[in-house]
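Every protein chain of the complex appears in place save one, which is left out.
In this document, chain identifiers A, B and C correspond to the written order of the chains, with residue numbering beginning at 1 in each.
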Amino acid sequence: MLNYTNAITEEKSYSSLQMKEIKPVMKLVIRGKKREFLSAIGKSLNLLLPTEANTSSRSDKLTALWLSPDEWMIYSNEILNSESNEYETENLLNKNISKTNLGAVTDVTDQFVLINMKGDKIFDLFETGSPFNFNDFRNKKGSVTQTILAKIDVIIHNQNQNEVNLFVRRSFSQHLFSWMNDSASRL
Amino acid sequence: MFIINCPYCGEREQSEFKAGGEAHIVRPKQPTELSDDEWAEYLFMRKNIKGIQFERWVHTHGCRKWFNVVRDTSNDKIKAVYKMGEKPPTK
Amino acid sequence: MRNKYSLFSLVKNAFSYHENWGKAWKDPEPKKEYDAIIIGGGGHGLATAYYLAKKHQMTNIAVVEKGWIGGGNTGRNTTIIRSNYLWDASAGLYDHALKIWEGLSQELNYNVMFSQRGVMNLAHNLQDVRDLKRRTHANRLNGIDAVYLNTEQVKKFCPIINTSPDIRYPVLGGTLQKRAGTARHDAVAWGYARGADEMGVDIIQNCEVKGIKRNGDSVEGIETTKGFIKTKKIGVVAAGHSSVIANMAGLRLPLESKPLQALVSEPVKPIIDTVVMSNAVHAYVSQSDKGELVIGAGTDDYVSYSQKGSHDIVEGTLNAILELYPIFSRMRMLRQWGGIVDICPDASPIISKTSIKGLYFNCGWGTGGFKATPGSGDLFAHTIANDEPHKLNAAFNINRFISGDLVDEHGAAAVAH
Partner (left out) sequence: MTKNLRVKKSNLIDETYKVSFKFNGITYYGYKGDTLASALLANDIHLVGRSFKYHRPRGIMTAGSEEPNAIVQLHNNTSRTEPNVRATEIEIYEGLEASSQNCWPSVNFDVGGINNFLSPVLPAGFYYKTFMWPASFWEKYEYFIRKSAGLGKSPTEPDPDIYEHKYIHCDVLVIGAGVSGIVAAKTSAKNGYKTLLVDEKPYLGGSTIYQNSEHFKINNQISSSWLEKEINEIKKIENLEIKTRTSVAAYHGYNFLLARENLTDHMPLEQRKNKIRHRLLKIRAKKVITATGSLERPLIFDNNDRPGILLSSAIEKYASLYGVACGEKNVLFTNNDSAYETAISLYQKGINIEAIVDNREEIDSKLIKEIEKNNIKVYKGYTVVDTSGYKRINKVSIMQLSKDGQKVIGSKISISCDCLGISGGWTPAVHLFTQSGGKLKFRDEDQVFIPNIYPSDQISIGSCNGDFTLDEILSTVPKTLKEFLNLKKTDYEDLEIKSSFNKSKRNIWLLPSDKVIGKTKPFVDYQNDATAKDIKLALREGFRSIEHVKRYTTTGMGTDQGKLGNMHALGIIAETAGSKMGELGTTTFRPPYTPLTFGTIVGRNVGEYFDIFRKTPIHAWHIENKAEFENVGQWKRAWYYPKKGENMHDAVQRESKAARDSAGILDASTLGKIDIQGTDASEFLNRVYTNAWSKLAIGKCRYGLMLNEDGMVYDDGVTTRLDENHYIMTTTTGGAATVLGKLEDYLQTEWPELDVYLTSVTDHYATVSVCGPYSKKIVSRVIPDLDFSDENFPHMSFKDAKIGKIKCRVMRISFTGEHSYEINVQANYGKSVWEKCMEAGKEFNITPYGTETMHLLRAEKGFIIVGQDTDATMTPIDLQMDWIVSKKKYDFIGKRSLYRSDTIREDRKQLVGLLTENPNDVLEEGAQIVADMNKSPVEMLGHVTSSYYSPNLKKSIALGVVRNGKNMMGQKLIIPMEDKQINVTVADPVFLDKENKRLNA
């Protein structure tokens, strides 16, 4: 049996801000341009991919984030078992998308670390290191952005009032988390 | 620091983008048939215009898409953006 | 000499309350025709005119400048002078310039304040170390004074550098060229202008070139805001605007003009008495005689003639400065500014004839042209006067972009200097 070692082991809590990694969560990048691609995804997953820029969609099990006109990230809403890395969704999409040449499906489960943030200081923290204008974003549930935070690429998904999921590449995640804590400690 | 209106993501800060130089320099379809001079034209020679320039940018830290920008290089004002493959605006 | 400068003349003039100093240069209207016209009244252009008059007896010439002399990159750069370049051709070019610098104040009877306070380049990773050693060995064999320093020697030469092994990019070593240093940028333009003027060169300011008149494959003259001026030889030394002039003649050049920024701190008492450059963390700093820290930032990645760059570049540079000199955190930025630098794909200049007879270009100096000013002027004058390059600038011809024989100095010039 292999041990599971995720990137961020600590949960951090400040007044009005909590941050922790949520894992394991399946993450897939799916790519495609054709109309059949969108419908095949819809049928396979019972989830309509968002086609409007900077938005997301959601089913019981999955959330889909718009990343570009031909790129989405799908992640599981539930925490999975770390003892296996076989993902039903991935297999299904490989069968219905990759094998039929409709588009591409890539497992990025460990490419990205998902940091869940809660509290009303989230955007104060972002403002210390991201040039993105969060004024509208923060009030729009489901909105998504790819931008930079502390010079690091991040994907931010507005989950709920005062709750976001932040995705960052694993090799950057510890540096970013340390930076976020340093910032949070001064908010 | 510009604000660039990514044709896919909307207005974003310049820090999210990278510039890619003069636009509409099409890679020759048959490079082997070019003379050294003609190849050098493609490879190195640039208009380097002072004034309205058609240029390429990529939304590196966003959607990763390349697109075109019309910018006045004498004052850095962006006049228009358009997608790859689209015709440049005439006005 | 009309107005010889010396301590004696200063004292003498003090008695007449300095009322009797003559003009450093005249302000003539353009003649109808010249034997040669230099477009661009920066250091390189004025030096070219000076050497054309002095060494090639071409005195019926003019320098036309669209603004005021020395007002472009000459007056905006951070004045670092060195010759420790990698390739033979570059080393030859820049060391030729350095040798002229060493006697320039006396030659011009104008104190250009060339100060050989040394230039140190730092290494921050193992490839830096290899590159700097490679360069040092090449320099030594080319007769250029350059030595490799280990971290302790770096610290000893410039004690305020943070050489702790615990910083993000520790200093692993460096090179030092002791003959290198700085000079007073304005004085270079003014000194050459005064010298050229005295030999009869017309320096025409506020005269913008609007067109280049060609007759077939030869040039016939220039259209300017002060009218048409006839000439058979045109030397273009227009730095960031080189492509603009080239386009007038129907030429395209392998250049992109990009913003380059610099800044100075408020003046303080001497704290750093050499020039330190670091390519890897993008920082270089020296201290002017006035006491300001002179700091050069990098270039932006887009073409611009606005003389403005992005704040991210300035911030990035100061990040690096504080990484290497944490003691400067409470120093204050007094002024920042931008210039337009014309950059060649191989980070080396062009000093060359063109396909058009009588049209010569001296451009592509990118971020580091100031250091070459006297050499560049001398060699360009030679090229114009003889219609063929001097052996020291033969490699810097425009055809290298066609044949592929580039002089790739990216390793040495990736950062502005």
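Here, a residue touches a chain if its C-beta (ideal position, glycine included) is under 8 Å from a C-beta of that chain, and two chains touch if they have at least 3 such contacts.
In this text, all values refer to a predicted model and were calculated from it rather than measured experimentally.
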Out of C:L93, C:V314, C:L359 or C:A372, which is the one that touches the chain we can't see?
-> C:V314
Among A:I22, A:L38 or A:A104, residue touching the chain not depicted = A:A104
Touching the hidden chain in the full complex, which residues of chain C are there? Just list them.
-> 5-7, 9-11, 13-14, 16-19, 21-27, 67-68, 71, 75, 88, 103, 105-106, 109-111, 113-117, 124-127, 129-138, 140-143, 160, 167-169, 184, 186-187, 190-191, 205, 265-271, 273, 287, 289-291, 306, 308, 311, 314-315, 318-323, 326-337, 345, 400, 402-406, 408, 410-411
Which chain B residues would touch the chain omitted from the figure, given the whole complex?
-> 1-3, 13, 18, 20, 26-28, 30-32, 34, 36, 39, 43, 56, 58, 60, 64-66, 75-77, 84-85
For chain A, which residues touch the unseen chain?
-> 1-7, 23-24, 29, 31, 70, 82-86, 98, 101, 103-112, 127-135, 150-152, 169-172, 174-175, 178-179, 182-183, 186
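Here, only the chains that are shown with their structure count from here on.
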So, in whole Å, the Cα centroid of chain A is separated from that of chain C by 50
Give, as an integer number of Å, the spacing between the C-alpha centres of chain C and chain B.
-> 30
Shared interface positions of chain B, touching two or more other chains = 15
What are the residues of chain C that contact at least two other chains?
-> none
Quick one: which bits of chain A touch chain B in the complex? Just the residue numbers, please.
-> 53-54, 67-69, 71, 131-133, 145-148, 153
The residues of chain C that touch chain B in their complex are 241, 243-244, 247, 252-257, 300-306, 308, 310-312, 342, 345, 401-404
Residues on chain B engaged by chain A in the complex (per definition of touch) | 8-13, 15-16, 61-65
